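One structure is given here, and the rest of the page talks about it.
All protein chains but one are shown in place.
Naming follows writing order (A and B), and every chain is counted from residue 1.
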Amino acid sequence: MVITMEAILSVRNIRKYFPVSIGFLGSKKYVRALDDVDLDLYEGEVLALVGESGSGKTTLGRIIAGLLRPDQGKILYRGIDIYEKGGFKKEVRHKIQAVFQNPDSSLNPRLQIFDILGESILSREPGLSREEVLDRAIKLLKLVGLVEDHIFKYPHELSGGERQRVAIARAISMEPEILVADEIVTALDVSVRAQIMNLLMDLKEKLGLSIIFITHDMGLVWSISDRVAIMYLGKIVEIGPTESIFKSPVHPYTKMLLYSSPTASSAEAYKDPNYKARGEPPSPIDPPKGCRFITRCPIAVDKCSKEHPPLTRIFGEHMAACIRYTDTAKGYMLQK
Amino acid sequence: MERREILKKIFDARKKRREEMWEALKANRAAYVSLYIVGALVIMAIMGSLVTPYNPYDFDLSRARMPPSISHPFGTDELGRDILSRILAGARYTIGISVASVALGVLIGVILGLVSGYLGGLWDIIIQRIVDVMLAFPTILLAIALVASLGQGVASLIIAIAVSTFPVYARLVRGVVLQIVSEDYIAAAKLLGKSSTYIMIKHVLPNSVSAIIVQATYYMGLSILLASALGFLGLGVPPPTPEWGSMIGSGRTYLFSSPHIVVFPGLFIMISALSFNLLGDGLRDALDPRTRVLLRRG
Partner (left out) sequence: MEKILEISDLRIYYYLPQGIIKAVDGVSFDIYKGEIFGIAGESGSGKSTLALAISGLLRPPAKVVSGRILFMGRDLLSLDSEELRKIRGKEISMIFQDPSTYLNPVYTTGLQVAEVFEAHRGGSARKYLSMVVKLFRMVKIADPERRVNAYPHQMSGGMKQRVLISMAIAERPKLIVADEPTSALDVTIQAEIVELLNEIRRETGSSIIFITHDLALLLEIADRIMIMYAGKVAEIGRAEEIAKDPLHPYTKALLASLRYERKKRLQSIPGSIPSLISPPPGCRFHPRCQYAMDICSKRDPDSININGRIVSCFLYGDHHGGDFKR
């Protein structure tokens, strides 16, 4: 499927802070989960959202899926603001769906697969008879690689991989255009992981989905994503075409991530030993004023503590938020 | 497979699950026995007054305080009334009041807990403050105060006990709801565009049932004790109604001289409270699909 340069989803100026009260009379403090995040999802692409804990990637995923309201900012689906006064805009609710990480909690343990899928089928087509729902449900099961025998089972009778397939079936039964996949294979065994990833890609082609793929596994990013956005402490620090990011990463955090990831070795990632992992991320409650990576950055200078660098275009679609990008980019040129 | 076959399998699986729950309950001997005892108590409550060997209100001072004998298996009380008959007739009050007050308390508490836990925000703050204030009062004092202001009688007793106990349900249900709300299948229901009310009723409530049932049956026991305590204090149903608690109350003067007057109602109170508790434990384990799986698969 050709990726058009049409942004099917636009994320603008998203801010989300979570209040944390310190002490009885303490001032209200906030965990800055997301701070002024902008993002576009192009139709037909797989955009990977990468980050470690505290990066905000899961929060962003939930906001995009319409499960969490941002404090500020907009999410536009084909130009339409998805959040309206009461909640999610009804007409487009089904266009954005999500699958989550934990197969143990993604299905209601009291319901059979038939009921679980039936609920979503009937949400799309309310008037169907029981037999019609059954037909659709079985078609869905086959689409995700399960046999019709699974229809009368309960979640605890299925393996983790099978439960994830059901969760995927439920998501696609809504006929979405955008799928947010939040660490969907992280909790699965390696041998099952590949099966689910291949299923996801097959469905993407078959159904014309645009996918936001949230993960911390750089190998998976290399395998399936067209573009990748690297997040650190609530901000996007680097974004661009996957090959460009892997072969010539600009932001020091991206380099550190690529160097530390065991699976990035199989991808043709640029591993720079100067960026060996060091230091600890600061508390997300009071991030440092300037660049948030300053506490661990091997090339930080004085100016870095003054203000957070904006995302700057490096080359083509590749952008990074680092004031020393010219030195880094020069380094690559010299190598060529 | 043909459609019909599949539908049949779906229903068979549901039936099997219900049977498994039943088996799980039976496996717990204490709970299983308690189920029958509770059943017997309920029957006693409904029909007790019809099968009394004597009129529970007939008093005869000449036959007062007689120890258990063949004609009076439980003896007679301080006014010469047959204790067995009074126990049978009194079941209606003690058990009936407890069941009604627990039902009412659970209803109020569940609604408040659901709203508080699921909707959160201002709802949560307001409801929790109310609950906090009410929990600050010792239950029995609250009940006494309520009965005192509402006047004596079965209805006020039920209301008093229900009001004294619903805060505990509200808090418990809120806790359970908060846990369930963090599960991904709730988020999945939101993705379908379902309303909060729908999600609360169709997804949150059924998964909270097992916790609610345990607390409800435990509180059944507590209600029985509470009703009896109020009766003992003279605040329950007015005499000569044979409520078990008031039987103990009026008979306590003779605790050492004619202990049977107090022992039998006390025994029945104890058995009732205990059976409800044990039944509750058994039900919780039987109803929670995950515990059952653990017991089954390991």
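The rule we apply is simple: a contact is a pair of C-beta atoms (placed from the backbone, for glycine too) under 8 Å apart; a residue touches a chain by one contact, two chains touch by 3 or more.
All values derive from a computational prediction rather than experimental measurement.
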Touching the absent chain when the full complex is considered, from A:106, A:164 or A:223:
A:223
Taking the entire complex into account, which one of A:197, A:212 or A:233 touches the absent chain?
A:197
Answer key for A:120, A:248 or A:261 versus the chain not shown reads A:261
Determine which one of A:91, A:280 or A:302 touches the chain that has been left out.
A:280
What residues on subunit A make contact with the chain left out of this view?
52-53, 159, 161, 189-195, 197-198, 201, 216, 219-220, 222-224, 242-243, 256-257, 259-263, 265-267, 276-278, 280-281
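Operating definition for what follows: only the chains that are shown with their structure count from here on.
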Can you give the whole-Å distance between the Cα centres of subunit A and subunit B?
48
Applying the document's contact rule, which stretches of subunit A touch subunit B when the two form their complex?
62, 65-67, 88, 90, 93-94, 97-98, 100-102, 105-110, 112, 114, 119-120, 123, 130-131, 134-135, 138, 148, 151-154, 156, 167, 170-171, 174
Would you pull the subunit B residues touching subunit A in the complex into a rising list?
1, 3, 6-7, 9-10, 12-14, 17, 182-185, 187-194, 203, 206-207, 289-290, 293
